[in-house]
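The complex is shown incomplete by one protein chain, all other protein chains being positioned as in the whole.
Order of writing sets the labels: A and B. Residues in every chain begin at 1.
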Amino acid sequence: MAKSDVSELDTALYHRPESLEDYPFHFCPGCGHGIVFRLIAEVVNELNLKERAVCVASVGCSVNSYHYFNFDGLESAHGRAPAVATAIKRCHPHLIPFTYQGDGDLAAIGTAEIVHACARGENITTIFVNNAIYGMTGGQMAPTTLVGMYSTSTPDGRKPALSGYPIRVCEMLSTLEGPAYVARVSVHNPAAVRKTKQAIKLAFRTQLAGLGISLVEVLSPCPTNWKVEPVKALEWLVEHLLPQYPLGEYKVIEAVAVLRKEAGRA
Amino acid sequence: MSSKTLMAGNIAIAEGAILAGCQAYFGYPITPQNEILEHMSKRMPEEGRVFVQTESELAAINMVYGAAAAGCRVMTSTSSPGFSLEQEGISYMSGAELPGVIVNVMRGGPGLGNIGGAQGDYFQSIKGGGHGDYRVINLAPASVQEMMDLTMLAFELADKYRNPVVVLPDGFLGQAMEPVVMREPVTELPGKPWAITGALGRPKNIINSFEMEPANFRPRVELLLQKFEKIRRNEVRYEGINLDDASLVIVAYGSASRSALTAMRVARQEGLPVGLLRPITLFPFPYEALSNLAQRVDNFLVAELSSGQFIEDVRLAVGLDKRVELVNQYGGVPLSAEEILDAIEKMVKQPVGR
Partner (left out) sequence: MVVAQRISSAYIIIDAERCKGCCLCISVCPKEIIGLASHINEKGYLPAVVLEEKAHDCTGCTACAMMCPDTAISVYRHNRVPIELVA
């Protein structure tokens, strides 16, 4: 059935959110980025933030992110998105900047920026997509690459003696005072995707309430560089990433818990 | 006679920024410019403006980038090692056409060097220390008054050309105290419809310097190059003293030009026809002024606090057939008027056999 066959009487149960431009995603087939972008657009729509949201892009597979949304956006140098977002929020407190970063951008070159944005409790939101590999540059080891995991720069599997251990970002950042909401979610199945959307929405509402920094880490498949076809990649994620990166809410300050209860009723 | 306030160079920069309507300041401690950060930490909140002490100069320059993208007048201040960390951010600002002021109170280098005043960042600052085809306006104050005035000018030029501007004093000027005439605050700030302010009643704004397809990126670079050409044509500034009858011209900027001024005066008293040309803008460099001078003057003495960086542009301007000598110090050691006077006398006594 083509789009034209839809009679106006029918109700749409699901369609592309308005805040997502009719701009093709550049991602590989089965890449989790496409899901996360759609969820952000849904949240921006539902919270009516088109005039206030600002996409602070980073460098990685998501580098084109401001082209996908229909609201303001800008590029940041690799790893520096939290600093750029800090400045935007401080200069225009009514805006709702969010950084969209991968594991290389946030947990490698940008570690200082995210740690200090959290330490300062900046009132921004960070969407951190962890697929345990460098995607854009062709599959090198990331700070979140698992021990023993193949990458183009760990050809015999990551060996701690040579390349150290993967970083658990949520656990690390939740020890700081500044963060108001830190959660790790995943997109490995529809139920997980729905939970990811709830987390992203709560993160944006945390910023709207001015409660401090909110960070959502999303475990996401990278079929091309995991060298696994898309459906198998979701299974690989469940089997290998979930044990290393347990899902859950790592920090929820009291005021955010109240927000969540209200959301539950809304 | 307008009232004057005794002020340190670093404070004059901070107050100049506030007078220019600087809405956001981001900085990291590094001697010899800590007083700018400290002063701003008190004054910016007083003015209801943004202040953040950052985790590094990398964060500072990227916050400058963010505030500039948000349409705010913004500044950071640092010193040589910190300035090195800011090069990538400056390249991004130029590529994304973002206005911002970066103060580099230069100190002895390379490496950790020391906190003495120096001019060893000349190449890095003027020829572009970051990546890609970009240029940055460089203003070189030589007095505490100019620390204020050129900082204010920097904000104006940054907005006029939507490009970062560097104010380039050295540690001596940063710490020196001199009387300053307080300027009038700027009240009219230019509109910035391109800025990130939220897509309210307008299509979305995008600020970036990224284009995967080289054929599409090239036109953007050409726009930048035309901008820099316009800067070369319109924004050259220099000061000339006793040039009309000079047969030997000292060329010096910043605090080196202060020692040169004294040396020139003493030489004049000794009856030696010496002049001084002091570039105020290092980019755009006053090539034309120097090459015009070279039609009449055969001897040039370059005084700099670096190892022969600034002299290259002077040679470029006056031509290889002219006599261009160097008198300099480096590593944070100051250059005295006596050293310059000796060099003048040596040049006058030993005309180059031709």
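Just so we're on the same page, a residue touches a chain if its C-beta (ideal position, glycine included) is under 8 Å from a C-beta of that chain, and two chains touch if they have at least 3 such contacts.
All values reported here derive from a predicted model rather than from experimental measurement.
Engineer: Please provide the labels of all shown chains that the missing chain touches.
Structural biologist: Spelled out, the missing chain touches these shown chains: A.
Engineer: Going by the contact rule already stated, which one of A:155, A:190 or A:243 would touch the omitted chain in the full complex?
Structural biologist: Among A:155, A:190 or A:243, only A:190 touches the chain that is not shown.
Engineer: Using the document's definition of touch, tell me which of A:35, A:74 or A:219 contacts the absent chain.
Structural biologist: Residue touching the absent chain, from the options given: A:35.
Engineer: In the whole complex, not just what's shown, which of A:149, A:173, A:234 or A:256 touches the removed chain?
Structural biologist: A:234
Engineer: Counting contacts across the full complex, list the positions on chain A that touch the omitted chain.
Structural biologist: 1-3, 6, 9-17, 20, 24-25, 27-35, 38, 187, 189-190, 193-194, 223, 229-231, 234
Note that only the chains that are shown with their structure count from here on.
Engineer: In angstrom, rounded to a whole number, how far apart do the mean CA points of chain A and chain B lie?
Structural biologist: So the centre of chain A lies 41 Å away from the centre of chain B.
Engineer: Chain B touches which residues of chain A in the complex?
Structural biologist: Listed in rising order, the residues of chain A that touch chain B are 50-54, 56-57, 63, 66-67, 69-77, 80, 83-88, 90-92, 94-95, 112-113, 115-116, 120.
Engineer: List the residues on chain B that touch chain A in their complex, please.
Structural biologist: 23-24, 26, 50, 52, 54-56, 58-60, 62-67, 69-72, 74, 88-89, 92, 96, 196-201, 204-210
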